[in-house]
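Data block below; observations after.
Removed from the display is one protein chain of the complex; every other protein chain stays in position.
After this line comes subunit A, so read on.
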Amino acid sequence: MTKMSDRLKIVFMLCLAFVTTGGQHFESKVAQLLQDETEDIKCFVELKDLTCFWEEEEERNNLQYTFTYSYENKNKMACVVSSLSLLASNKTVFFCKLPKTPFFTTLDVQVFRDGRMLYSRSLNAENYLFLDPPRNLTVLSSGKEGQLNVSWLPPLLKYMDDSMIYEVRYAVEGSNMGKVEVIKVSTMLVLLGLQSDTRYKVWVRVKPDGVAYKGYWSAWTEPVLGVTQPSDLDPLIMVLVLFIGLILCLLSMTVILSHHKFLLKKLWPDIPTPEHKFPGLFTVCKGDFKEWMSQNNSSMWGRSVQVYTEELPSPLEVLSEVSLTSHGTSQREERKPVEEDEEKESERSDSGLTDRWREPPQAHWLMEQLRALQENPQSLSQSLLVQSHDTYVTLNQNSQGDGEREVDDVFEETLPLQTLFTTTGTTSLSTSHSDLGSLQQSSGSGRLSSQSSFEYPNQTWPPKGPGYTYMAVADSGVSMDYSPMSSSRITELGRHRMYTNDYKNEIFLHKWPLFGEHNKSGSESCMGPVW
């Protein structure tokens, strides 16, 4: 007895389990057909059993209904009506599941309520298959780039597994754009053309192919994630790229090494220093030229003279005389007391400024100037520093003995030029002004008005340090216009102006290595007022 009861219990539990497993999908199928199917009485086949159901809005008892079916002119058979409450939509459904469903024949189904026929339908059961979703959906990387292997198990239906059609839907994880692939009979598919190293979601559903059996699309499976392989570079291409890269590197290295000096010069130009010309000036005397000069004797002089004689001539700026008497005094007020000596200093001609100088007088004159400076050590320290980058060139018709000749030369741009060396680069601009003031005035007709010659000081100079005296001279050339002197001079000076503009920077930079610190911009700024 206990054995029997136990067996019954087991059977009951199994039946319950069987029913519940069917019920999971059953309810969802019913819900879906309620929405999609237009017939009053809706039927579908699940696991070879036909189920027909209908919806009832009013409160009814299932016992009120009578369900009958018949086929092939046989007698009507009855079916037990059950009720189901759909939780999702809160609806009540009455259904009947045929115990033995005949396929490939016309079924006549009828529903009666209280003796009256409610619904009637004729259908072939094989046309309304509603399958469960495929099971065991697996998505694996296929080992190739941009591919995924998708596989699943077919529905558990004997005799029907060769009549199935599947739909595979896949999309990038997180994206709503999906693609669909249709595949017949086979339960395996290789997805192609995918992005590499990307996560994909895959769904599958199934339907009868419509030849022997027809039906509804099953529900989609739960999505399964798959990752495509990261793109790997073809090893041959990698090797080739590396090889070519190596060759290019070697070539570039060879080029660089063979021209390293040239490249270095271009990228990191040497700042020319006059150190090699003035041994010990920077190392021993710490830049103190006075001290250095005192240390060195005539050998140094000769060398420096030689330096100057090596200078290539630069265009000569011809200027009129500068009358410095009145303004020279006014300027003195501005000047430092030390500079007073400078005024009295004889100018030294700058061989580098002119290309029309005759060398012998130039050298002779230079020597004289140097001797003069040597007698006055104070001024020397200020005026003879080679590294000073100011060079004022003045015309002094009366300063030289051969003034007459030189006057003519002026017009031909061959007048001897007097140069004043300013103090060191650290001097203020006022110093340069004072130097201007020290311009000797010629007594000739080409005299610069003292006013005009000192227009310079009134103008703002850049604090970089005095520019080229050349420039100063050029400016004073402008003031020349005001003088009522000969127009020919003006025109010539105009020419000079042109020259100053053109030659200025280049010459001083190229021909004056000693004066490498000359401020180019200073000269440019000087040019400003000229124009």
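Convention: contacts are C-beta pairs under 8 Å (C-beta built on N, C-alpha and C of every residue); 3 or more make two chains touch, one makes a residue touch a chain; residues count from 1.
Operating definition for what follows: contacts and distances are computed from a predicted model.
Undergrad: Which of the following is the UniProt-recorded protein name of the chain this complex doesn't show: "Proteasome subunit beta", "Erythropoietin", "Protein AF-9 homolog" or "5-demethoxyubiquinone hydroxylase, mitochondrial"?
TA: So the chain that does not appear here would be "Erythropoietin", according to UniProt.
Undergrad: Among A:A212, A:L225, A:L257 or A:V284, choose the residue that contacts the chain missing from this document, as touch is defined above.
TA: A:A212
Undergrad: Just one of A:R116, A:K158, A:K261 or A:H276 touches the chain that is missing; which is it?
TA: A:K158
Undergrad: Of the residues listed, A:T105, A:T138 or A:S252, which one is in contact with the missing chain?
TA: Answering carefully, the residue with contact to the hidden chain is A:T105.
Undergrad: Tell me which stretches of subunit A touch the chain missing from the display.
TA: So the residues of subunit A touching the missing chain come out as 48, 71-73, 100-106, 124, 126, 158-159, 162, 211-213.
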